[in-house]
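What follows is a set of notes on a single structure, which appears directly below.
The complex is shown incomplete by one protein chain, all other protein chains being positioned as in the whole.
This part shows chain A:
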């Protein structure tokens, strides 16, 4: 919690007393609050950085779900049930976003006021990447045996890991143009891994 800023307060809907706008529960009467304008990183008590410890984040996620999930409010009033559903959904969204490197990068770019590529109405115009993707897709199309596909999966995953590292350096170094490009590349690499896996299970099922 920062010392220089004083957290804004609102009136708790239940006891009508003051409560911090981003608080999950009223510290006076314990009533669950509506989700405030809490960014995903703050929700997990993290500084805004692309490098996250997913295991630690998951531990926080589980701890918070224990408190916020609608199952904890089944015998409470309708209003508390609805608020708990909103809180649990916000928490799920925060965790799903930060867990996945592409979603995390998109989120961080948007926080920086930059619209990532590949969203609605945004086409990708990186000829090098498009060429690379086309070649990978052709290679996958031609692959006939499990061994070849396994090797492809291994290779794309290796590239994805390297790409993710570069992306982290770019975002955390505020090099947003490079970050934008690397995000698109990471998205392609992950999609290719997925397609290769799907083809592998199709081969196995046949």
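The rule is simple: a residue touches a chain if its C-beta (ideal position, glycine included) is under 8 Å from a C-beta of that chain, and two chains touch if they have at least 3 such contacts; residues count from 1.
Everything below uses one rule, namely that contacts and distances are computed from a predicted model.
Between the names "Biotin carboxylase", "NADH-quinone oxidoreductase subunit H", "Chaperone protein HscA homolog" or "Transport permease protein", the one given in UniProt for the chain missing from this structure view is "Chaperone protein HscA homolog".
Although one chain is hidden here, its contacts on chain A can still be listed: residues 1, 3, 6-7, 9, 11-12, 14-18, 20, 25-31, 62, 65-67, 69-72, 74-80, 85-86, 88-90, 92-93, 95-96, 120, 197, 200-201, 204-205.
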